[in-house]
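Everything below concerns the one structure shown next.
The other protein chains are all here in position, but one chain of the complex has been omitted.
The letters A and B name the chains in turn, as written, and every chain counts its residues from 1.
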Amino acid sequence: MIPSPFEYVSAGSADEAVELLRRHGDDAKLLAGGHSLLPMMKVRLAAPSVLIDVGSIPSLSYVRAVDGELAIGAATTHQTVATSPEVRSQVPLLAWSAGLVGDPQVRHRGTIGGSLAHADPAADLPMALSAVDGRVVVLGPSGQREISADEFFVGYFETALAPDEMIVEVRMPVRPGRPWGYQKFTRRANDWAIVGVAAVDGRVALANMGPAPVRAVSTEQALAAGAGATEAARLAAEESDPAEDMHADAAYRRHLAQVLTKRALISAGVPA
Amino acid sequence: MRVEITVNGSRQEDEIEPRLLLVHYLREVCGLRAANVGCDTTSCGACTVLLDGTSVKSCTVLAAQASGHAVTTAEGLSGPDGELHPVQQAFRQEHGLQCGFCTPGMVMATVGLLAENPQPTEQEVREGLEGNFCRCTGYHNIVRAVLSAAGELSAAGDR
Partner (left out) sequence: MSILGTRVLRTEDPKFLTTGGEYTEDLVDDRLAGAVHVFFVRSPVAHARITGIDLDAVRATPGVVAAFTGADLVDLPAVPSMPGFNPAMTQTLLATDTVRYVGEAVAMVAVEDPYQGEDVIELVGVDYDPLPPVVDPRAAAGDETLLFPDAGTNTVITYGEETDEQLFDDCEVVVTRTITNQRVAPAPMEGRAAAAAWGDDGRLTAWIPNQGAQGSKVTMARMLGVDRDLVRVITPDVGGAFGAKFGADPEHAAVAWVARAVGRPARWSETRYENLLGMTHGRAQVQTVTIGGRRDGKVLAYRLEVLQDAGAYPRIGAFLPSLTRLMTPGTYAFPKVESVARAVVTTTTPIGAYRGAGRPEATAAVERAMDLFAAEIGMDPAEVRRRNLLAPFTEPRSNGFGALYDSGDFPAALEKALEAASYDELRKEQAERRARGDVVQLGIGLASYVEITGGGGEAGSPNENATIEVHPDGSATILTGASPHGQGHQTAFAMLASEELGIPVEKITLKWGDTDLVPRGGGTGGSRSLQQGGAAVRQASRELLDVARERAADALEADPADLRFDVSRSAYTVAGVAQAAVSLGQLASTERLFVHTVFTAPGATFPFGAHVAVAEVDTETGQAVLRRLIAVDDAGTVLNPLLAEGQRHGGIAQGAAQALLEEVVYDADGNPLTASFADYPFLSPTEVPSFELVDMATPTTYNPLGVKGIGEAGSIGATPAVQNAVIDAVAHLGVRHVDMPTSPRTVWRAIVEGSAG
């Protein structure tokens, strides 16, 4: 449980971090809270030879309103996101989601940027970002670009980030006062979801039903056509390709997706 | 590389290798061995300390990341003459420890929890300690200890 040896450099700004990424290439990884990366390094599933610490860049940790949207700095901790009055009133689903990541100690260190870049399909924040129609703002050598959640998560622990790019901000439309639903099915409280569902304003995203968060498009279409929660939820697993593991086989995951989607939709104000 | 960390109020400078985990920095460099390593996957919390006043799992923090910051361990919690902190005293009073291996981490997690939520319900205590495992107590008396400490601390006006 000791990482392989590596060099450590501290970046003072996002631009500096991108430059360091460019210089070191595939050998380098960014370190923010380190609570996705360091656990992998400790069991030697990852062994970058250079770590670029971006966790102390003050300009990367913030919660603010920008152009009528919510903007969160990439190095903002889950704890901050979960307890921020701004996030809780403007995008409460996201605050709730961040408050369920791991346990309190993990939430004190883990960051929204780190979690999204890690792209664990069973994790909370990728699913939540997809449900709230969020985007990541990415900085690379040639400048900034924005990537929607649905395009950002491309596969199992795989994102649309180029090796020399980093997330600097997360953006999403605000939904104050809108009802929302969130279901995280676990064995123990601090486990990853066996299946997760996040629903708001006719959008439904699933966790751990495939290699990336899955939008339950058939369910969304049914809702748009006026279906109630139960009926729409029956289609929740249509787009999914759920994996089998010791917690669940595909059939059970599909069943859970249906049940949990129904419950999330009811919370989100859809009649049963 | 060089790090500068304030440990239990005392600033120190050390030359370390970058991959040195904070928990091993505390144990081997500082000689503070109350924090224990109980797992490989950031699950068990036996290594919990306070970093700038908030609870963290020191097995998943590099000493390098703690440079320029302040760490508090269980050893730093008690008074100068060994007087127990109210959380430590509550754990004793309620028999919230048996073998003691999880205890320093459990105590520090509790201090962190009560700093954020001074009057937790039982459910909030259990959820607040979901990152700390214990095999001996069944958690029953740990919960009692935390609730008791919450009462003590609010009565004393402490945070």
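Criterion: a residue touches a chain if its C-beta (ideal position, glycine included) is under 8 Å from a C-beta of that chain, and two chains touch if they have at least 3 such contacts.
The structure displayed is predicted, hence computed values, not measured ones.
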Sort through B:Thr6, B:Thr54 or B:Gln93 and give me the one touching the missing partner chain.
B:Gln93
Taking the full complex into account, find the residue in B:Val3, B:Cys134 or B:Leu153 that is in contact with the omitted chain.
B:Cys134
The listed residue (B:Cys39, B:Ala70 or B:Ala115) that touches the chain absent from the view is B:Cys39
Could you pull out which residues of chain A are in touch with the chain that's been left out?
1-2, 4-5, 43-44, 185, 187-191, 194, 246-249, 252, 255-256, 259-260
State which residues belonging to chain B touch the missing partner chain.
17, 19-20, 24, 27, 31, 33-41, 43-44, 46, 74-75, 77-78, 82, 84, 88, 91-93, 95, 97-104, 107, 122, 125-127, 129-130, 132-144
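Basically, only the chains that are shown with their structure count from here on.
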Rounded Å distance between chain A and chain B, as computed from the means of their C-alpha atoms:
28
For chain A, which residues are in contact with chain B within the complex?
1-8, 10, 31, 34-35, 38-39, 42-43, 51, 53, 55-56, 79, 102-106, 108-109, 188-190
Mind listing the chain B positions that touch chain A in their complex?
1, 17-19, 21, 37, 40-43, 45, 48, 51, 54-57, 59-62, 64-65, 68, 109, 112-113, 116, 126-128, 130-132
